[in-house]
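Single-structure report; data block below.
With one protein chain held back, the other chains of the complex are shown just where they sit.
Should a chain be cited, it is by its letter among A, B and C, assigned in written order, with residues numbered from 1 in that chain.
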């Protein structure tokens, strides 16, 4: 096994066979037992049939990315074997439902599970789970109880599923193949957990929770993969947390509703993907012009157009960065982990309120859907939004927005004096809420006066443009600088952004372990960029390579635009699958082989 | 007079007073007489009332930009004097309707025209026109006849207008002020015209004609200033030229209709402005994914959001360049003159067909609305589009798209074999039209196979991304390189794009005439950029300044992204008015004064 | 509506809404509508700060700039979604949407359908001049076939949209028609619409002196009549019959009305009052996180 403390388990089959529920059941069970778990799902854009798979990477260490090599493959159908056996580790094993035909070299490594004897076809997923539990060395019947608990809303199924798990585990414990050959997949004991039990959470769930913790109260959405589960999580918590979540007639309505809600004082968020976001771009410009706080989550998937709805890509960075007509400042966060999804979404919410404009959280299908065991967030001390009363003291990020503006807006002498868009040194004007008092709150998508009324006065125009753009200063003062990892003066610096963080960290570890001084520079905020926060790292490295989940190297281009520094070497993936550690290592290996080859020629 | 061969005449008044028709009547008359004329209008976003003005710059030389200094001001109301007298040339004159109150220093330079005596208030515009004709030294009654001809559809008004012009001219010829003081505004004779009479045309009209000449057959639109007149010109010519022009329910429908028409074989164009274009961005991505030729005209106006609907700006370059989710090649033209509007729109149409994707024409309100005397286009020899039969031989631009692709698509052996998205070395696939033969034409906004059917095969995905991106090579082979003007190794190089061309050319002339070696680098195509086509010009200049009608220097940023070279000095205007020669000269003067001042301090 | 319930403010007078210079053509129907809106607000005794106007882009959409109130003047076609979001955030605001026929039924067509279906508690005042005014006279969704325009020299290529017929068919909860030329009557309709609990549509016939030569003030005066007690607005068939009868007799008044749950009742979170000003329940949140 390549890494003795880590196991990678993959369940494959057709959509509708219950892979997801079985996989998540096992994953949650393992988390409860104290393991670190990372769950990634791969599915097609259809409801039943078509090949789906779910991978559980289990370890005692914190995990940051999925792994390609498979230690234990649960094959619910023949196709699973055809598609995944190539990734089997040298000592990897297959648990196959029924008796699929097998190539010779796999026979000895496969355990055929007699489904009909152990509960029958509709329970295949649970039967294989039971066998797997046995192979992994899990305590008998604990998983069965977990299954029963998880399915408590459907008591009949719960009963059957638990029975199947139990029977399968019992059967498996009797099999020579399990007793003798499966040692290699047996799990070590889970690590001690701290005071709080770990929980299993996806990037999208963390975004929703981050938003709630920051005080988001309103969300409007039109369903779109892979953003839907942000909205869905908000729906499921709406009653308990006091949110309004409304399905809109289209994405244009969604963003305009959110802007209306935010204007009226309910902090608001929208979450969508490429095509839906395209329809929101006019609204983005509206939020900027009316200086309405708004958080926009864009979960990327491969485009153009409908593209590959259930796959991943990082190809909308430039689009998000320039979306909306006219010029206005914005911030774009690109979290690289489930935890960062929570914290950066919080930050986005606060920053939207502070800067009174649109702030983006840019993720992708991989990060959105992958579940990982994490320490529960400490939610007690986190500051939250209060529209109209400024961002609370001590709220991070702090900075010039809350400082007394160089030229403070003139004090109001009478209610009629309130000016929503009053000029100020920071570009941010005092905010009141409509109906919150005698002041009238007026704003306009046309160019407007300080009082918010439409104007064609070209001097006011010039001042208003400058006012809005002044906010960029405040945004720049509170950027999240890129994370530095590994060697400070490396032979090779890996540069990435967003969801590829985990794979890049692991690749860095591997390269360093192999004796190659390697560093990583990871952007969790892709706009604004402050060259001072990373230019030295670029120049300290002997070689730099930009790793991106797109075909044109968008971050590399942006870095050149902002610093003049060109990152010539690129490692790009755009087939819809996430960049993994092994993908990076392979690509670097191939590159080295190539450059070796060219060196050999004259 | 600053330039003895040029006169600048401004008519000002309230919307609804007929300034536009009067101004255009005079302008066309002057063009017929052999003068070069440039007409610019400034209006507010309302139908009546509010200050409007129209400026006619008249010369014997070709004119490329408007001028600020006024030689003859026709004031239909008091406000006109208040707003424009400051721009009056030292020897400039005012013709005022009625008896407005006047500051002392203007009295002697103003001729008060007794409107009620000469036809009455509703004819004010024509009366002042008659007086102006006299001041300019135009032949008596020719203008009156022209007025009558222009208004032939409304015979009663035509009669009255002609009468008013005649009476006013007769009255004016008797005035001492005209005989004595107005010599300074008298026009020299018009220059000889060639075989073809010059015509008066706006940028938007030239775009529409360029599109028709290239073979555009379909346009769908939703009205939006300042793009409307492209659509309106197409409407007015639709019957004669065999076009379908349909008003859509919204911009989303407009672009999708255009894509449908183009797919079915009618070359199609849409024209809109910022907010409308924002709604089209999903469609842009669709055109790219389905490889459907499409021309998108974006006439910029100041944003964000509704902004200043009737003013000008150049702030959507980055938005247009990155609009649409996912990655795909595109070309963006930015014409700098009325002629370029015609020729580059033609080029955009041909290129859209050759590259089978979206191509943009990026203009702005100033260029869209300004009318200029031009030599009529020679339309005889221009190649046109034939969708489904390739772009004709000799069509400029030619290049690798039409050359035999390195790996030609396999020959079809049977109708069922036709593959709309067949792989090829150029990235462009053979095009057939649905219903045009037994072949089935299939395409999809999802990722698709060569045959156009939806696929989730990740190998095909990778190949299709590469295929689409390969088209950029062809686009790069036929770029319009930036225009170079003035000194080759200048002290100062002025860099600009699109509509500021005329002002920059004139400013260059002035600076050179003042003994300062100056050059200009003018981009009429802003994407793709080929550094080789301009990098030497940047480095040959002692100093470089980027002149843009926006607040953030978007072309300068793009140049840095593509070349690494930073243009630090910027001259930016974003108050809604066009950049003029005088604006540039003033700004450079101020800059020099400032740097002089700083030099004086230690 | 809301806010009119617990009134502590001194009497609201016409002057409270101010008097502003407009950007409209002299003779435009918008003047009459603006005056009627102010009268209705005085009748309702709603103070400027209790009101939120939302508008789109067009000549009509400039209207709320010409009175004193809270205002969100948004994008062309998108006033209804903004208003919906604002009303859900703070149901205590009295929300009125003011926009043109192009804004409301053209670019905003999908939101019009959705607002009816949601029964969001607000009032839509659609200034229906049957033309795109601000963009200089193209056909609007309500332009009739015989109306020739510069952009539609042979008349519109589509049949005219009848917002009232569609609204009644969709069981919109309040459907009325007013005329800019009958200010007092219109003011009464607007007041009734604001008082109504649920989505209230007032389609207002508005002469455009610059671009609509057919539907002049006089043309309407000759055809309009006010509904009286003989019309039962709870009778859907009767409403349809009035709306769909020939164009030579145009009914003004409340054509149709029903009572059904309003949108905010569908949200448990709104049972305890507006969203505005709440704070995060940290204990619940900690529990939720622990439960993942």
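We take it that a contact is a pair of C-beta atoms (placed from the backbone, for glycine too) under 8 Å apart; a residue touches a chain by one contact, two chains touch by 3 or more.
Since we're looking at a predicted model, the values are computed, not measured.
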*If you put the missing chain back into the full complex, which of the shown chains would it touch?*
A, B, C
*Return the single residue from B:252, B:315 or B:332 that touches the missing chain.*
B:252
*Full-complex contact with the absent chain, from B:158, B:442 or B:565*: B:442
*Touch criterion as defined above, residue of B:188, B:376, B:531 or B:589 at the omitted chain*: B:376
_Absent-chain contact - pick from B:283, B:358, B:474 or B:519_ = B:283
*If the missing chain were put back, which residues of subunit B would it touch?*
196-197, 199-201, 205, 209, 212-215, 217-218, 220, 237-244, 246, 248-250, 252-254, 256-266, 268, 282-283, 286, 290, 376-377, 379-380, 384, 386-387, 415, 433-446, 452-454
_Contact with the hidden chain only, please: which subunit C residues?_
109-110, 113-114, 117-119, 141, 154-155, 157-162, 165-166, 169-171, 260, 263, 266-268
*Identify the residues of subunit A touching the omitted chain, counting contacts across the whole complex.*
16, 44-50, 222-225, 228, 231-232, 235-236, 246-247, 249-250, 275, 305-306
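In this text, only the chains that are shown with their structure count from here on.
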_Of A-C and B-C, whichever chain pair has more C-beta contact pairs_ = A-C
*Mind checking the centre-to-centre distance between subunit A and subunit B? Centres are C-alpha means, answer in whole Å.*
44
*Determine the centre-to-centre distance between subunit B and subunit C, using the mean Cα coordinates as centres, and give it in whole Å.*
38
*asked:* Quick check: what residues of subunit A touch more than one other chain, meaning two or more?
replied: 252, 282, 286, 290, 444-446
*Of all the residues in subunit C, which ones touch at least 2 other chains?*
57, 75
